[in-house]
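Before any comments, here is the structure.
One protein chain is absent from this view; the other protein chains keep their places.
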Amino acid sequence: MNEEPSPTERHFENAEQQRDVATLGMWIFIATEVLFFGVLFMAYTFVRWESPVTVAAASRHLELGLGAINTAVLLTSSFVMTLGIFFNDRGRRRLAAWLLVVTALMGMFFLAIKTTEYVHVINEGHFPGTRFQYEHFHPETANPMPSGIVGALGTQGESHPQEIPSVSELFFWLYFVMTGLHGLHVVIGVVLLLVIAVMLRRPGGASRNTVHNAGLYWHFVDVVWIFLFPLLYLACHWKF
Amino acid sequence: MKPTQPTIATYVKTWLVLLLLLALTLLAAHFDLGSFSLPLTLLISITQASLILLFFMHLHYSKSEVVVFACAAYLWLGFLIVGVMHDYLSRNWVPQLTPQPSSQNQSH
Amino acid sequence: MFPIWPEQAATGARDVDNIVIALVLMALFFIFAVAGPILYFSFKYRRSNPVNRFQSGRRTWPIEIVWTVIPLVIAIGFFTVAASTYFRQRHPPADAMEIHVIGKQWMWKIQHPQGKREINELHLPEGAPVKLLMTSQDVIHSFYIPAFRVKQDVLPGRYTSMWMVPNKPGVYHLFCTQYCGTGHAQMSGKVVVLSKADYQKWLTSGDQSESPVMEGARLFRQFGCSGCHAGSRVVRAPDLAGLYGSVVPLEGGKTTVADEQYLRDSILLPNSQIVAGYEPVMPSFQGRISEDQLMALIAYLKSLGADGGGGSNQTLSYSDERGTIPKPEDTPRGGMK
Partner (left out) sequence: MSTPEANRGYLEENTLRSWLLTRDHKRIGLLYLFSILVFFAIAAVAAGLIRLELLSPRGELIRPEMYNRLFTLHGVLMVWFFLIPSIPSVLGNFILPLMLGARDLAFPRLNLLSWYLFIVGGLLAVWAILGGGVDTGWTFYTPYSTTYANGQVVTMVAGIFVAGFSSILTGLNFIVTTHKLRAPGLTWFRLPIFVWSLYSTSVILVLATPVLAMVLTLVAIERLWGVGIFDPALGGDPILFQHLFWFYSHPAVYVMILPGMGVVSELIPCFARKRLFGYPFVAGASVAIAVFGFLVWGHHMFVSSQSPYAGMVFSFLSYIVAIPSAIKVFNWTATLYKGSIALDTPMLYALGFIGLFTVGGLTGLFLAALAVDVHVTHTYFVVAHFHYIMVGGMVLAFMGGLHYWWPKITGRMYPEQLGRLAAIVTFIGFNLTFFPQFVLGYLGMPRRYSMYPQEFQFYHVLSTAGASILGVGYIMPVFYFIWSLKRGVHAGPNPWSATGLEWTTPSPPPVENFETPPVVTEGPYNYPQPAAPPPVPPPGTSGE
């Protein structure tokens, strides 16, 4: 409990001031992150409000099971992180280091599942761009286009339902941008946790403030996912 | 008087409640709750996020300046979403008055 | 040699100018109220001037309240006047003549209801309300006629509109005021206000083309719309007669007003707004139909008045003749729940 009696930087008066500075700084950083992600949530709100039916249809193509497992993994990793901070505060740095490693491993597990999911989505042709498979979202594939329409379209050349743009592409665009940015934050978090875990094994390697702030970052990443999960994966279960 | 430090028991309880709420979300998704479905799911998410903020991130034990900045971010996100959506949502109001009606499929 | 005030050539211009004159007077008042004391104090209380500088320590909040409340009242006053004028200016009368405007890099393509087309020029009759229905083929432009004090951005994928009543024959500037690329500064032209008789004469001179409604009727068959929406129906599709301006119930429980934008989106992104009770089987026409054609098609759909429809199997027809201005359609009806 009495490891850091004096501040490590000379412009602080005491350790308490240094700790408060570190905490407040981290929270302000998190505030900027909230608005950073906030733009994407705003974009999501817009798309969802504009075309709820299409978004619901597109959302059905995501694997709810994988998303749910990932949520549980992240929640648990946050829990392990709090334990790491708890023991580090009480001077048990070795135990804390291992708990941080466990947290990082859970983060990697999250990323592995996420990658599987990406591969699946991309293989189905849902990566936005030129090869986006619109017909998966077009009811006319489910119920073939009546001959009348085909006949009528004949005057305008071939019918290419797969070239018909649709809001479903925007949904997948949002899916990749939102989860991609979140995944990037997880990657940064995993690296950060591993580095701190290594530093913790050396005396004086990582200060308590550092571990606390890494924890705040990790929990924040968790908070973002808590909103991403229902908005992306459960949209198909909502009605208006 | 606020406690200054959470205990392990607090962490365990918070974690269990979080998982429980996740289960609740999934359960709710299996029933057709109509228009209640979205608000309910969001309410659960907000509860989960609040628990993490309060206990895992120690907001419950923090100084007021930290709480102010933690909350300000969400307030400002609210400014953004409300400010933008009140434009889109009001575009269909009383179409006689709006010569450039909009594309949107929901009014209100 | 040089102008100091722009010409007023439309009825709304005077309203705007009146507000501006009031604003200028208000601004002058505050500028003197601030600059006067600054100059006076700087002179009188200059450091070398031995004057009495004693101040009793009175409370300052009464004067703070005074100079908070007075500007607040003035501000709210100006807001109210300007906002109500704006609302009047946004509300086109039902009998406004509708001219189609398409912006593209870097020209304005204009079509009159009778069919006559022009580029970078807009001929208007004096004393008649005119509504411009505008869209863009590429980037955002903005249609600006300084002498009328009107301006509206012109967007891709969306219809915007504005209206005016020109009241003074003459030639005025037309500018694109939303930066749109290399030729932005050349995307200007002129607005020619003619007397009603001269306008009619101008309409029938030179090249003639099909009116938008007639063109739309032709396209309605050519694109196969009539295959489902009229005539011998292969699939069940919503009846389009009387659609414009009505309230449409959508799949999912919401309703929308069938305005120009709704018609446009239904043709280009048909599956994002499906009418309740119908299958989402309509193909998208995005990329197959030009902005001109789309506007013509919508003009045709708007010409199908509510009284013409109703029957489940009626043959759609059009009833305007070349050279006459189609009957003004009803203003959009219906509204909010």
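So that you can tell them apart, the chains are marked A, B and C in the order they are listed, and the count of residues begins at 1 in each.
Note that in this section a contact is a pair of C-beta atoms (placed from the backbone, for glycine too) under 8 Å apart; a residue touches a chain by one contact, two chains touch by 3 or more.
Since this is a predicted model, take the numbers as computed values, not measurements.
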Which displayed chains the unshown chain touches: A, B, C
Residue in contact with the excluded chain [from C:Thr177, C:Gln200, C:Gln222 or C:Ser246]: C:Thr177
Contact residue for the chain not shown (choose from C:Val150, C:Ile267 or C:Ala296): C:Val150
Candidate in contact with the missing chain, chosen from C:Gln111, C:Ser226, C:Ser272 or C:Ser303: C:Ser272
Which residue of A:Leu174, A:Leu194, A:Val211 or A:Val224 touches the chain not shown here: A:Leu174
Interface residues of chain C (partner: the chain not displayed): 1-6, 15-16, 19-20, 23, 26-27, 30-31, 34-35, 37-38, 41-42, 45-55, 60, 63-64, 67-68, 71-72, 75-76, 78-79, 81-83, 85-87, 89-90, 105, 138-140, 142, 144, 146-147, 149-153, 155-158, 160, 173, 175-186, 188, 268-269, 272, 286
Chain not shown, touching residues in chain B: 65, 69, 72-73, 76, 79-80, 83-84, 86-91, 93, 97-98, 100, 102
In chain A, positions touching the absent partner: 9-11, 17, 20-21, 24-25, 28-29, 31-33, 35-40, 42-43, 46-47, 50-51, 54, 128-130, 132, 165-167, 169-170, 173-174, 177
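One rule holds in what follows: only the chains that are shown with their structure count from here on.
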Per Cα centroids, the chain farthest from chain B: C
Leading chain pair when contacts are tallied as C-beta pairs: A-B
Between chain C and chain A, distance of the C-alpha-averaged centres to the nearest whole Å: 42
Rounded Å distance, chain A centre to chain B centre (Cα mean): 16
Computed distance of Cα centres, chain C from chain B, in Å: 38
Touching two or more other chains - residues of chain A: 50-52, 239-240
For chain B, residues that touch 2 or more chains besides their own: 35, 103-106
Interface residues, chain A side, partner chain C - complex: 50-54, 137-140, 143, 145-149, 151-153, 155-156, 159, 161, 163-167, 239-240
Chain A partner contacts - residues on chain C that touch it in the complex: 222-225, 227-228, 233-235, 251-254, 269, 271-274, 279-284, 286-288
Touching residues on chain B, where the partner in the complex is chain A: 5-6, 8, 11-12, 14-15, 18-19, 22, 25-26, 29-30, 32-35, 37-38, 41-42, 44-45, 48-49, 52-53, 55-57, 62-63, 65-66, 69-70, 72-74, 76-77, 80-81, 84-85, 88-89, 103-106
